[in-house]
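Below are the structure tokens for one structure; questions will follow.
With one protein chain withheld, the remaining protein chains of the complex are depicted in position.
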Amino acid sequence: MAAITETRLSITRAARHRLFWPAVILVILLVTNVFFSGSFFKVEFRDGHLYGSVIDILRASAPLGLVALGMTLVIATGGIDLSVGAVVAIAGALACLRISGLDDQNSVTGVLLAVGLALLLSLALGVWNGFLVATVGIQPIIATLILMVAGRGLAQLITDGQIITINSSPYKMIGAGYWLGLPLCVIIAVGVAVVAGLIVRRSALGLLLESVGGNAEASRLAGIKSRWLILIVYVFAGLCAGIAGLMISSNVSSADGNNAGLLIELDAILAVVIGGTSLSGGRFSIAGTILGAVIIKTLDITIYTVGIPPEVTLLFKAVVVVVLCLAQAPKFREKFQRRRPSAPAPQAPQQKVEVTA
Amino acid sequence: MSTTFEVLQKRVIRRPQQRHIPVLATLALLCVMYGAGVVRYTGFSDTQIVLNVFIDNGFLLVVGVGMTFVILTGGIDLSVGAVVALTTMIFASLVRAGWSPIAVLPVVLLVGAVIGLAMGSIIHFFDIQPFIATLAGMFLARGLCYVISTEAIRIDNALWTSLADYKIRFGGFHISWSVVIALVVVLVGAYVLAYTRLGRNIYAIGGNQQSALLMGLPVGRTKIAVYTISGLCSALGGVLLTFYTSSGYGLHALGMELDAIAAVVIGGTVLTGGSGFLFGTVLGVLVLGLIQTIITFEGTLSSWWTKIVIGALLFAFIVLQRAVARRTS
Amino acid sequence: MGTALLSMSGISKQFPGVKALEGVDFRLYQGEIHALMGENGAGKSTLIKVLTGVYDIDEGEIALDGRPVRFAGPQQATEAGISTVYQEVNLCTNLSVAENIFIGREPTKFGRIQWGVMRRRATELLQRLELDLDVTAQLSTYSLAVQQLVAIARAIDVDAKVLVLDEPTSSLDAGEVAQLFRIMRQLKAQGIAIVFVSHFLDQIYEICDRMTILRNGRLVGEHLVADISQLQLVSLMIGKELALLERLEDAGKRSFDAAPAVAQAHDLGRTGAVEPFNLTIHKGEVVGLAGLLGSGRTELARLFFGADKADSGRLEIDGIPVTMHGPRAAMNHDIAYCSENRKTEGLVEELSVRENIILALQAARGWTRPLPRRRQDELVQKYIDALNINPKDPELPVRNLSGGNQQKVLLARWLITEPRLLILDEPTRGIDIGAKAEIQRLVVELSDGGMAVLFISAELEEVLRLSHRIGVLRDRRLVTQLENTDAVDLDRLTETIASGT
Partner (left out) sequence: GGEKADDAGSGTKDDGKITMGFAQVGAESGWRTANTKSIQEAATAAGIELKFSDAQQKQENQIKAIRSYIAQKVDIIAFSPVVESGWDTVLKEAKDAKIPVILTDRAVDSKDTSLYKTFIGSDFVLEGKKAGEWLVKEYQGKTDTVNIVELQGTTGSAPANDRKSGFADVIKADPKFKVIASQTGDFTRAKGKEVMEAFLKANPKIDVLYAHNDDMGLGAIEAIEAAGKKPGVDIKIITVDAVKDGMTALAAGKINYIVECSPLLGPQLMDLAKKVIKGETIPQRVLTEESAFTPEQAKTELPNRKY
């Protein structure tokens, strides 16, 4: 009896965690796949690297996770960045344009130069957004809408509206390569997330961002110079989107100014929200965002594996999104749980809460 | 001590109120932009060009009205474009099945309102962020379109075609029914916002939801109402779009939510809610429409330059708007 | 006395980690003014919110007019005749003054709001409180005290059986309080029952008939005000004796002419806010600001901190002219400003107590130099103890603290920055007497230690008690400065404020 209550308690404790329910949904999605593809969880070592559906999910999540990571910090300050998709396209386009102009597309220095240039441009675009929001004082959604529209045009201008195909094995490493048997893009994404997480939580940046997002005027009067902070987060979002752009274009060895990163801003915001960060700013969770990105990509891949026809894909997504946010909503669980306990002991659940608190 | 009369007098004589400045700045800039168009392009001064902006954006205006309601409460509605598409789709398929458009009309309006109601209820009762709830609504509505058909369905109905083609003529110019309907919607919306309890509750919630709750305002009801109104407006926008395109199609109104949000925000409404005017949204729609018109008049831009120029015009407009509003305040 | 108009029995309310109310009984009779007493965090506001349905009740019954009721939200409570002014001013500052008074029950004709009628009635209503405002102006253009009065105006206009006022007087000056009391007596005569919460004991003794005392969420007693002395009341509230107040009486009254000036304002001013003024604050000196509501005390203080930019005159720090670019620049000169409006200008509600306390210090260090966690914990613990912040858990979201405890958190934020000039705007707003004495003692200590303090309070006694010099403001002008000698007493000060000489 005691042991049972003990496990019960630890389960309730885990269930309290903000990310418990999203994680449950992720597991359910993953398990669903097994019924349609028996070898879903099989991970083999093939051609010197890991190979399997789970690896696919991680690889597909890497760029989205990166974009969402940048978006998280922007949202923490109470902003939003719609231009990430355009930056994804621009970064990929510029890198591929440079590489396609190389005599030897396999030259590592040439590729590094191209990559550096693309990232530099992404940074600059981030500065542009940050400038409009922090200095000019335009509402973030409109400020970044400008680059969202014009940036896509810029990407197409760079590629001349064509798809630039390249054949560069160093460049291909970024999105489709492996290191120590692990997908390099996942390593990069995790690396950036870890570094960002460390910087944000080990320095005071995270606190100051949450403060600015939570109450801008109070933060100003507490001496926080929010202008710089806001600039930094947009620059970081630009950089993340740039890296993601390189991954996406490298994965298919081509730059598609029209389609690369199309609507990725929507998925990224969704990932942030699933991860438990409120769109109105304030508290944020990087781990939550990464989990959110993985859930979204798992959902996509589940749709392919299960063979859901394209016509009903969106309905399926709608259902999953609703279930996901209901599961996460304390208010929903409250209503659901209150109905459950059987009549004779209305006191009991209340008591339990007290014990675990 | 000032009497009521003096207070009133102060109000009339005083400079425009602080909260009107963004809208006035927008109006002024819109005029400047129009003037620039007239100077630069032949035929731009034709009054019909202005009327065309209304004709071409009637549906966006109606959708924008609903969006303004939502944004004023501090929410957002991403489902509008999809609901517009769904409306055209249901409309077209029912008409094809032999229904009279007059009978279909209440059905589609109801569908739109119900989708809005459902989203509003989820947002209120379970405290779900509007972004995610309406995103689910967007997936749902688009998904339903494809379930009905992946192909476009033409609306082949004499009554509807004649309504769609009908031109209300006056003094050599003409407008369409959709313009009339859109303007009526704007007026009704503006009236609701300014002169009804619902409208004032919307502003209150946008200002501070917690306070509104403690002041004993019906926060839940108002929030649900707002999304229902938005759904209804989207459905009506969809109906107007069937005037415009005479077809139902799952890919109609792709990305219209962004246009609508942009129009609302350009019109001076703050995304966090609580301040803004419907008239601003009208201006916002006109700004977007005018930019589009300028692009077509320019006529020589490649696809990418089109986007870049749209972005640049938007940029110029918004930065000037900021500057003007800052200067005057 | 017959049956109670409102009775609450066995009320319990549990928040995660805190039992805010435990088996509390409360009775309210028709035509009485009933004080709800207790320390900060005793559960007064929670009891009120439980009554009006803001929070669900865990246990207990409520009966109104003998019928059991349970409200799902403030809306139902209002409809049932319970009109409430909550502790934090809960109005919509984006709406006009008139609307804030009438929203939810606007005068309508065929569903159309009659704006003219509404404005007229709002003006009339405010005149009952002797307040003359432009009712069409946005509420945000008015100071917190005015907002508090607007909230009161809103509450007293309803046709209510029960009026609940949770610390309505926390930023009001004596005149405004008198107006409020006059109206409360009128309402009482009409048979309305009033619940009144305040930390000013004098006010309680002036207006209330009975009182209910809470301590740590439990009922301590229900008494007739006449039956119990102030000292008894205090010991009932805090559970121990208190004898601090006397000790402070003769603090100061020194001359500071020889002391170096920390901050000097020369014709400093801002159009529309304060007219150019000259004011010098010396090292170790406490300068009090006195004035009527809206006289410009807050605005004067903000200029020293750069919270607003001055558009005339100059400011000297240590005799060197500086341009105050903003709060951060002021902080670099070791100036701190504790705002009167803790909700919108002070706290970041979702952050924890610890994070709120270290915020200003951290901002001053910059984001690259985080305060080590151990040092944070030390500092925070020190001030939690010193100011008796309750509950003591520094990781609680500050939102979950009671109003008075939030105020202490804000104060702690600035104290840990160890400034040379500390600007305190209504620092004792909503703070219980125990903690208030503590804070006053702190101010004396700090100034003895050489800190310059600019002290603003609506409570003139407090200003008199603490200040070495008092600046008097009137209509946004610093009209005079009085050395706080024995010649200056409450009457003299009141007179100066009224006459301006």
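Some observations on this one:
The first chain written gets the first letter, and so on, giving A, B and C; residue counts start at 1 in each chain.
We take it that a residue touches a chain if its C-beta (ideal position, glycine included) is under 8 Å from a C-beta of that chain, and two chains touch if they have at least 3 such contacts.
Values in this document were obtained by computation on a predicted structure and should not be read as measured data.
Here is the thing to keep in mind: the chain we left out touches A, B in the whole complex. Here one chain is not drawn; of A:Thr109, A:Thr135 or A:Gln162, the residue touching it is A:Gln162. Contact with the undisplayed chain is limited, among B:Val32, B:Ala103 or B:Leu251, to B:Leu251. Residues 36-37, 39-40, 46-47, 51-53, 56, 60, 156, 160-163, 165, 176, 248, 251-254, 256, 258-260, 300-301, 303-305, 307, 309-311, 313 are the ones on subunit A that touch the missing chain. Hidden from this view is one chain, which touches subunit B at 41-46, 48-49, 52, 55-56, 59, 92, 145-146, 150-156, 161, 164-165, 241, 243-255, 292-293, 295-297, 299-304, 306-307.
In the analysis below, only the chains that are shown with their structure count from here on.
With centres defined as mean CA coordinates, subunit B is found 30 Å away from subunit A.
Mean C-alpha positions place subunit B and subunit C at a centre distance of 43 Å.
Subunit B meets subunit C in the complex at residues 1-2, 4, 7, 10-11, 18-19, 194-197, 200-201, 203-204, 206-208, 210-218, 274-275.
If you check the complex, the residues on subunit C that touch subunit A are 14, 16-17, 58, 305, 307, 326-328, 330-331, 337, 339, 344-351, 355, 359-360, 362-371, 413.
The touching residues of subunit B, counted against subunit A in their complex, run 122, 125-129, 131-133, 135-137, 139-140, 142-144, 146-147, 150, 258, 261-262, 265-266, 270-272, 302-312, 314-315, 318-319, 322, 326.
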